[in-house]
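The structure's right below; bear with me while I get my questions together.
The other protein chains are all here in position, but one chain of the complex has been omitted.
Chain lettering (A, B and C) follows the sequence in which the chains are written, and residue indices restart at 1 in each chain.
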Amino acid sequence: MGARAVSLLQRSGALVALVAAIVVGAMRYYDFLTAENLLNVLRQNSMLGLVALGMTFVILTGGIDLSVGSLVAVAGVVAARLSPAGSLVALVCGIAAAALLGLVNGVLISKVRIQPFIVTLAMMIAARGAALAATSEQSVSLGAAASGLAWLGRGDVGGLPVPVLLLLLAYLVGWVALRYTRFGRYVFAIGDSEEAARLMGLPADRIVMATYALSGALAGLAGVILTARLGAGQPVAATGWELDAIAAVVVGGTLLSGGQGGAGSTLIGVLLLGVIFNLFNLEGTITPWWQWVMRGAFLLVVVVVQGRLQRREAHG
Amino acid sequence: MTAGAPLLRMEGITKRFGSATALDAVDLVLQRGEVHALVGENGAGKSTLVKILTGAYRRDTGTVELEGQPVSFDTPAEAQAAGVCAVHQEIHLLTHRTVAENIYLGREPRRWGFVDWRRMNADAAALLLDLGLDMQPDAVVGSLNTARQQMVAIARGVSLGARVLVLDEPTSSLSPREVSILYALVARLKAQGTAIVYISHRFDELYAICDRVTVLRDGRLVETRPLAGLERLDLVCLMLGKRRDELRHGTTAFAEHQARTAGEPTTAPLLETEHVGGGSRLRDVSLQVRRGEIVGLAGLLGSGRTETARAVFGADPCARGKVSIQGKRLDARSPDDAIRAGIGFVSEDRKAEGIIPELSIRENLTLAALPLLTRYGVVSRRRQREMVDRFMERLGIKASSADQRIRELSGGNQQKVLLARWLCTSPRLLILDEPTRGIDIGAKGEIQGLVNELATDGMAVLMISSELEELVEGSTRVVVLRDGESVAELSGDQLSQQAIIHAMAEGGSTSSPGIAPDHPVH
Amino acid sequence: MAQSLGLEPARRAPAAAPASLRRHLPGPQYAALGALVVLVVANAVFTPHFASTSNLWNVLLQVSTVVLAAVGMTLVIATGGIDLSVGSVMACAGAVAAVLLERGTVLAVIAALAVATLIGVVNGTLIATMRVQPIVVTLATLIAGRGIAQVISHDGELVTISDPAFMQLGRGYAGPVPVQVLIALAAVAVALFLLRSTPFGRYVLAAGGNPAAARLAGVPVPRTIMTVYAASGLLAGIAGLIVASRLGASDAAKIGQNMELDAIAAVVVGGTALSGGRATIVGTVIGALIMQVIATSFNMLLVPYAWSLALKAAIILVAVYLQRPRRV
Partner (left out) sequence: AKRDANRFVVGFSQMESDNPWRLAETKSLRDEAAKRGIQLVVTDAQGQTAKQVADVEDLIARHVNVILLAPREFDGLVPALQAAKAAKIPVILVDRAAAGTPGQDYVTLLASNFVEQGRRAAEWLAAQTNGKANIVELSGTPGASVATDRAKGFRDELAKHPGMKIIASQTGNFSRATAQGVMQNVAQSLGAQITAVYAHNDEMALGAVQALIAAGRKPGTDVTIVSVDGERAALEAVARGDLGATVESNPRFGPLAFDTIDRLRKGETLPPKILITDRFFDKSNAKQFVADAY
């Protein structure tokens, strides 16, 4: 009961900020509260959202995945390369490539026992190198055969863009998985105390591996969607997304120390950061550097407030 | 399966950590339905042996047979699947998760493949009720005190329906009521044919429930034999590897406390708390400690003993009341203030709040005294070495050198280092919270002796303990807390285990708290 | 004296002799040094012109800014934290100095270092007193700091520097030794001294090893954490000034880019665990040298960029693998 109240309040910390941002946007910009603009925000952030979902699982186990940005690029490049063979091949292989690299992360972390920060830092560097090498540092255009991919990136279902649909679906599945499946519960358990989880008989290694593979797969899906949207696979795509994803997860209220948080809060975090960018663009006169300053300051304010709420709730 | 074969047989188990041998060709045989005591000093290898049994550690050599079949558990998961489970010494629970989740982790009830929360909570509630535990299944484990956490761990172990259940120091933080619940559980499991390995440093418990005993010393098997007919003193001899005439009598090293002069009643108290309250549990505590006194603090679990100590020490804010040292008001906002006022505090939780595991004995020992060792901003190596050498010798700290990492020491030796940490600041008042918890009988005696000596030399000591024997024999006076209030103060002839229990439960005060009692003259 | 059991058990500390033995055998802590030696020898053999005095100075010169940032990072990591903001702090320091140089070299340098330290203090305050997670706080200052640097440097301009005294920071020599190498050495020496010989050093390790225990032992944990982040900011500021001086310009957008990752890599390759409670400054210097030797030799061998990334990643992993704690 207490736990639920805490997590609800944590979530509403970011939620309150999101609502506030939306209110400000609606009051200040005529174009903000239009279906067009709101769908824009959702669509634009769908890829980062998928990456952040994977990151949520990883962070819940107490780990971190710095390689996601590079894995997005790898998947995008693979998908673009294989697109002449058909959309399905491109989709599956793109995701598989990133998932495989994610699995490598997981193996190095759980079996070889190197810290996640280092493993994924190395993977971030190496996978970026691989993407650049595989493409001779050039963008790869999508083949003509990949009409399915074009739909994936730019189509819509009943007015809802496909990437947005996938995003919502992924979060729904992620939420259910975390709350109602054993895998999800084990993710929480490991983040709480890996040693305790092991001693209680959980297959900790396998869960950690699965989590990083999942993070890779979601980054892969994001990469394929990105390629589909842009019509080209870019080896330099998604640089810095790992930090954006971490920021979204944390702003949402998931603790980096693991074991506490959830998927829904991450979605709120993603949207919150996305809305901020959208507002910057609608304002249109804030210089990029002031945007940096404001983003940093905003991030600080949200996490400080979030921390206060969490502590107050934990003690009260 | 051969009839009559033991349920479990471990043979020739050897385990090295780095180049140190923790276990050297140890055997352990368990029969169905027996409660098997595993005893030995701190660091004898008891926990290591059971961790190997449950797959938490890998053995270097040796065989394990379960019902005659050779088995080899690489992970606790495999052991658990085969019916070998453990409640480990350091409580291993998920602190952010609920009681129910902890109990059912790994075997959550499911419905259409999804975790069935409702049933899980209902099952947990039923289980807790059955075990006589008053606990909400959806309480977050981290919010429970040590004792309750321990009971959750035991509930989980019991409910796993294991064929072999290891209980590694299950009672170290339990109160008598919970201990009796545990006894009942053990009896029930025994009747079902479960073999139980029971590790404890409390001899009363061993004799109350164990059938056979295996004694380890320095990682080697000394003997396995029925407990009945083995005298306590002989068991101690086996543990320590001494002949009987090398030992003397007495249960605690405090015995004959009356011999010590009872403080200096004429002088003003060194520590005085008046109606101290604050936090979630502390309501109204008044007590006094004089130089040369050991004042015991008794109470049931959660009665606020630790919180009183922490409030005096400035570790937790104290919202109401007044704390004074030598008549001067002390409003310690942080431990820093208290240390400057000459107070030292040894926490009840050695691992979480005591040792800095990666640092050496030297650094751990001098941590609080660094300001004293510093000249012109530089720590004097020479003086530091002298101080460390002096205290390691005086307290008899056993280690390869002062540079050894403290986490490599046995619990007793860690505790001595933590005591030394405060002694080298020459405090006027030392607060000891459960100073002998989880410590073997030998080290316990040494620590008790030391505390006694300190008080004799004029230090004021406030000692919290759950062992009434220790309180009765060691204290000049005992203050009893109930529900965050000091309800009684016992001294002299009034001071007995019976009286303390009575006061803890019902709070009949024999002398009003806060008022300096008369000290019996001897 | 009370009666005691009179127990003087012949207890030996089980880990006794072997532990001291272990200390004298080459252990994981020498892996980084070994790796550096292997790298240097291999390069001396296989990379033309690698083994020359001028190249030695070249390597030292290039490594000095990373060493500065990494020394601060070592202290931060020892307390169990992390500082992602070092690169942005470097940019801020460079920007402040560049715009203030016309008012005097000393003023400019002091102001720049003050700003850098201030950012560190902000990090430290939020982490120590508000108890926000270090990675998030410093991520926020990484983002904001980059913006601040650009705001300071007249809205993102590249401010050219021509002050001759200031130029000595990045281009001067004392005999054959570049000034920046001396500065880095001084920072290393001070950090070594602080860690080994002052209470502060103990407090850093204690706060990182077990904050709850440290607090109860009277360690001023918040102040220690604050100091450590301030030191990291100050050192990053010095590094920023050196880079600006070497470039002859303050490039607010690019100075210090990805420095946080280079510094962290140096620290972990050097053997300081990210979990806190331990620190090896010498290891960090070795780690930084390893990374620099790799980068230099890749340039000298003209390794294509994409491949150099893969190799770099592999070397980080191997170095950390060699030092990983053994599992029981």
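Note that a contact is a pair of C-beta atoms (placed from the backbone, for glycine too) under 8 Å apart; a residue touches a chain by one contact, two chains touch by 3 or more.
What you see is a predicted model, and the numbers here were worked out from it, not measured in a lab.
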Note: the excluded chain touches shown chains A, C
Omitted-chain contact residue, chosen from C:L100, C:A114 or C:A253
C:A253
Over the whole complex, note the residues of subunit C touching the chain we left out.
47-50, 52, 54-55, 58, 61-62, 155-158, 160, 171, 243, 246-249, 251, 253-255, 257, 295-296, 299-302, 305-306
Subunit A, residues in touch with the chain not shown (by the definition above):
27-32, 34, 36-37, 40, 43-44, 47, 132, 135, 137-141, 153-154, 226, 229-232, 234-240, 277-278, 280-282, 284-285, 287-289, 291
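One rule holds in what follows: only the chains that are shown with their structure count from here on.
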Using the definition of touching given at the top, classify the network of chains in this structure as line, ring, star, complete or other.
complete
Report which interface contains more C-beta contacts, comparing B-C against A-B.
B-C
Here the gap between subunit A and subunit C, centre to centre from mean Cα coordinates and rounded to Å, is 30
CA centroids of subunit A and subunit B: separation to the nearest Å works out as 45
Where subunit B touches two or more other chains at once, by residue number
none
Going by the touch rule set out above, which residues of subunit A reach two or more other chains?
none
In their shared complex, at which residues does subunit C touch subunit B?
1-7, 9-23, 197-199, 202-203, 205-206, 209-210, 212-220, 277-278, 326, 328
Complex interface listing, subunit A residues touching subunit C:
64, 108, 112-115, 117-119, 121-126, 128-130, 132-133, 137, 243, 246-247, 250, 255-257, 287-297, 299-300, 303-304, 307-308, 311
Could you please specify the touching residues of subunit B with respect to subunit C in the complex?
17-22, 41, 43, 57-58, 218-219, 236, 240-242, 246-250, 253-257, 259-260, 313, 315, 334-336, 339, 345, 347, 352-359, 363, 366-368, 370-371, 374, 377-379, 381, 398-401, 403-404, 408-410, 413, 421, 441-442, 445-446, 448-449, 452-453, 456
